[in-house]
Every structure is written in structure tokens, then in C-alpha cells.
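Shown next, in C-alpha cells, is the structure this report addresses.
Every protein chain of the complex appears in place save one, which is left out.
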Amino acid sequence: MTTDTAVSTPDLAGDSLAREAWRRLRQNQAATLSLVLLALTTLACVIGPWLTPWGLDEVDWNAFLTAPSLADGHYAGTDANGRDLLTRVLHGGRVSLSVALVATLVSLLIGVLYGAVAGFLGGRVDNLMMRFVDIMYSLPFMFLVILLMVVFGRNILLIYAAIGAVEWLDMSRIVRGQVLALKRREFVEAAHALGVRGHKIVTRHLIPNAIGPVIVYVTLTVPKVILLESFLSFLGLGVQEPLTSWGVLISEGKDMMETAPWMLLVPSVFLALTLLCLNFLGDGLRDALDPKTR
Amino acid sequence: MPGYILKRLLQAIPTLWIVITLSFFLMHLAPGGPFDGERQLPPEIEANLLATYHLDEPVWKQYLIYMGNLLQGDLGPSFKYKDFSVTELVAQGFPVSLELGLWAIGLALLIGLPLGVIAALKRNSTVDYLVMGAALAGVAIPNFVIAPLLALVFGVFLAWLPVGGWNDGQWQNLVLPVVALSIQQIAYIARMMRASMIEVLGSHFIRTARAKGLTEAEVIWRHALRPAMLPVVSYLGPAVAGIITGSVVIEQIFGIPGIGRYFVQAALNRDYTLVMGTVVFYGALIVLLNLLVDLTYSALDPQIRHDD
Partner (left out) sequence: MQQPLLEFDRLRVDFSLPGGTVTAVRDISFTVHEGETLALVGESGSGKSVSSTAAMGLLPDLARPSGAIRWHGGEGDEDLLTVAPGRLRRLRGNEISMIFQEPMTSLNPLHRVGRQIVEVLAKHTSLRGQAARARALELLEQVGIPEPARRIDSYPHELSGGQRQRVMIAMALACEPKLLIADEPTTALDVTVQAQILTLLEDLKQRYGMAILFITHDLGIVRHFADRVCVMRQGELVESGETAALFAAPRHDYTRMLIDAEPRGRKAPVAEDAPLLLEARDLRVRFPLGKRLFRPMEVFEAVRGIDLSIRRGQTVGIVGESGSGKSTLGRALLRLLESQGDIRFDDTALDGLDSTAMRPLRSRMQVVFQDPFGSLSPRMTVGEIIGEGLRVHAPALGRRERDARVQEALRDVALDPAMRRRYPHEFSGGQRQRIAIARALVLKPEFLLLDEPTSALDRSVQATVIALLRDLQARHGLTYLFISHDLAVVRALADSVVVMKDGAVIEQGDTETLFQAPREAYTRELMRAAFLDGEAA
């Protein structure tokens, strides 16, 4: 935009919906705080394990089941094997967050593709595809995932795939609904009337307009995925040694809660806070992107 | 209506069949046999075992045998609890799980619905913000975090209630697991009820009701409540599924002898037939309950037509 003609002054440039949404999101204190906390948690989990003086499996022979203290460097205490809890929680966070990232991407990929195809083709294909989704909905999915874990062993890649494969259903419905609604919108018809090619209509008109609800839903999928992973890990069916995750740590903490409550409390707080922030952020995003406020 | 019920029942059959078939073949994809884990068995005994369980037959034949037995309500023998059949184990655990689940869903509706209505009526007030803040926390925090915390506070620190055990369903033993199991559903239902109540209160037919000269209480009781509850009714399907799933971990945490605990034990021990039997049972249960929810919904909403 460097060679603009004289009439256009910068202040006449309009506000895009995305920029307005961002402004609304920043006005939402709970969502903004959540965003900051999430960023900090992620940062801590990514680089934290290198900064703590202890390794994941390193045993401090001087400290078994010690309560949190600033003096000995075990800021969140130690477990029954003398391992630093903070280090383990941060490592566990890596696993939980990586599952969240990968499984959400898997669900996003399947869901968007499936939903977009169904919505775009419409008619009988759409009917069949959605009937299939309905059937999938009524399956006891959690149990099928557990079945998978039992059959194929507890493998983190399998967790990624299995959880992703469970969570795509809602996404596909949302995307399909969006595509169907957009297809009928008059600006898409106008683009057809202009002779705009099919793929350009998809990239220029459908995707930019469908992306808002998808973003919101992704934000709300992440906590679900983290929850599923920690649920499995809590039952002993998820990640296993030497890896750990928040679900594993909470399960270990539950067994020791009478003698060492910090072992339960520290990972619980991390998990609960992350989930809470993600939900606040999702709610905030939905309000910010809500088409009714346009 | 009877025709509609029959039709929905018929529609449930393929779903169930998919669950059963999927689980059956998944199990048979498993590397190694069910007796691999134990100490080396003499070959003739292993052959004997395999023959008793029809494991020496081709897979398709095993499938037919399994389906045949299933139709007679036989889920096969448990590999680990040698003296029990899977059907017996499920029959033993189910009443316990059912009691827990019914209390939980009842509590969720009993508390969630009024909370949602109050928040909607006092929209944007302190009460509303408090209820909705708590509800968001309830949605976000998983029950396996809440359950141990409840046990820690009320069982260990305050020592008001037992930390675990079933004790034939004494109320003291029920309180903590039921609360832990229902908190998430209370939160969901309250949020949903608030949103739907607000939407209904803003709708045109409520304006009509007010224009008729009805009191606010009459407007809410006669005109707003039932339509506002419809989304909650259709959420009951997922809610029941959520409570069944939750019961697995809650039974584990509180040591309650329901199906959920058998299921986890079986999964950890690789007791294939028991895992599969439970999955099939849960599948059937969820499909049936979904059907029940749909029927309730269509009974409440005259706009749903039954002719197709």
C-alpha cells in the first residue's frame, strides 16, 4: 500500500472484523488474564525443566517425601522416591500440552476435512456422512479408546491419534454447518455470478468466514483433549514410565494424599488452572467473535 | 408413537452391531494371546484352554460363536476371574453403578436446573457472576481432581465421611462419590439452562405472554420453563454418557465395587473378554439411554413429528 493515490488517507482504512474481535478480547479481563497465564505455563513447561536443578528421575537421597520448601530447592516438595515434584510437574506438563497440541491438530484436520467435504458436496453424500457421524456419536468412545490402549499398549503416539480420532466429531459438525450456511449466503452466490473459480471461492470466501467458530471450537477442544489424556493416565492406561503427565502425577498424589498432600495439590492446581484458563479463553473468544454483536 | 419407538429401536441395532464388531476385531488384532502373560503353560494345557474358549477356531467362526452367545445374554468367560462369567461380573457390578449414577444425575438436575434459572433471572447480578464463575470452574476441573480433594478435606482433614468403600450403599459412603460425579454435570446443566432461559425470555412468545397480563411468575412457570428445558433434555444423553465414563474413575478412587472398577482392573490386567463385555454392555446402555432421551424430548416438544 505504498503507492496509494491521494484520496486515501490512512485513517480511512477500515477496521477488519479480526481486529475488532481482538480488541473485544482484550477488553475481557478474564480472557486476557487466562491468555497470559497459559503463555506463562507453556513457557514454564517448555524451558522450566532445564532451569530446575533436578532431573526428571534424579533422586535426592536427602529428601524423601519432603514438603515444599524454599531452603532445599524443592519448591514443590519431593515424592516418595526423592524426586523433585516441580521438575516432574513441568515435565508432565510437556506431555499434557504436547498431547493437547497434536491431538487437537489431528481432530482439527479430520473434522475440518470431513465437515467441509460433507457441507460442500451436500445432498445425499452429506446425508450419509452425517448419518455416520450420528452413529459415531452414540458409541461409547471413551471405552473404545481404552480398548485401543489395552490392545496396542500404552504408546504416546497412539494416545495422540486415538484422542484426535475421538474429538473430531464436533468439529466436523461445526464446519459442515458453517459451510452449509455460507454456501447459501448471497456473497458466495455473487462470487459465482462474477465467475470466480471454485477453489478461489473456498479460499477467499468460505475459509475466512468459517474460521471464527473453528478457532473458538479449537480453544474449547484443547481442554477436552488434556482432560482425556489425564483421565487415561490417571487410570494407568495413558502415558507410562519414564514419561509422566499431570494425570499420572495426580494419580500418584491421590495414593499419598494423607501423608504428602502436596503431591496431589501441585499437579491438580496446574491441571485445573490450565483447564480453567482454556475455558475462560474459549468463552472470551466466542463472545469476541460472536456474529450477533457485529 | 409406538411405531416411532419401534423404528428408533430398529435404528439402534446397527449402532450396537458396530460397537460389538469393532470391539471384537480390535481384540483379535491384539498381539499375543490372553494366556501369554502367565508362566509358561504346558502345551497340552494351553491347547486345552484354547479349545475351551474356541480360540483354536478361525476368527470368523469365533465371531459367530460370540454373537450367538451374546444374543443369549452370554458375554463369555472372564480370563482372570476364572470362576465367574463376564455376565455374572457385570450383573454383580451394575446395581452398584446404577445407584451411583442415578443419584448423580438426579443431583445434577436438582441443583443444576434451579441454579441456571436463578442466574438467568438475576442476569448480570452478583449472584449470576458467582454461579457462572463456579460453573465454569466445575466444567473445567476434572472429577478425578475433585474426588481426591473432597476425600482429602471431608475424609482426612475433617473426618466427617469415609474416604472410600461401599458398605452396601450407606448414605455416608454415597455422599462423596455422588457429589464428585455430579459436579461437572451440575455445572454443565446450570450453564446450559441459564443460556437457554435467557434466550427464551427474550423470545417473542414471552412478550406475548406478558402482553396478556400474566404475572411474571406465571410467565416464567407456564411459558418459559418448559421450552428452556428442551436443550437440557437433549443434553441428557451426553450427560449420562459422561456420568458413566466418570463412574469408572470415581469407583476406582473410592473403591466402589461397580462395573467401572471391574473395567479398569480388567483393562490393566488385559482381561480381554471382560473388557470387551463391559464395552458391549456400556454401548448397549448408552444407545438405549439415548433412545429414552429422544423419546422424552419428542414427548415434550410437539414440533417433533413422528411420521418419519
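Should a chain be cited, it is by its letter among A and B, assigned in written order, with residues numbered from 1 in that chain.
The rule is simple: a residue touches a chain if its C-beta (ideal position, glycine included) is under 8 Å from a C-beta of that chain, and two chains touch if they have at least 3 such contacts.
Bear in mind the structure is a predicted one, so any value in this text is a computation, not a measurement.
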Which of A:Leu51, A:Ala71 or A:Ala193 touches the missing chain? It is A:Ala193
Residue-wise, where is subunit B in contact with the chain that is not depicted?
203-205, 207-215, 222-223, 226-227, 300-303, 308
So which bits of subunit A touch the chain we can't see?
3, 5, 7-9, 12-18, 123-124, 127, 185-187, 189-198, 204-205, 208-209, 294
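The working rule: only the chains that are shown with their structure count from here on.
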Just how far, in Å, is the C-alpha centre of subunit B from the one of subunit A?
24
Counting only contacts in the complex, subunit A reaches subunit B at residues 135, 138-140, 142-144, 146-152, 223, 227, 230-231, 234-237, 247, 250-251, 253-254, 257-258, 261, 264, 268, 271-272, 275-276, 278-280, 283
Residues of subunit B that touch subunit A when the two form their complex:
12, 14-15, 18-19, 22-23, 26-27, 29-30, 136-137, 139-142, 144-145, 148-149, 151-152, 156, 237, 241, 244-245, 248-249, 252-253, 263-264, 267-268, 270, 272, 275-276, 278-279, 282-283, 286-287, 290
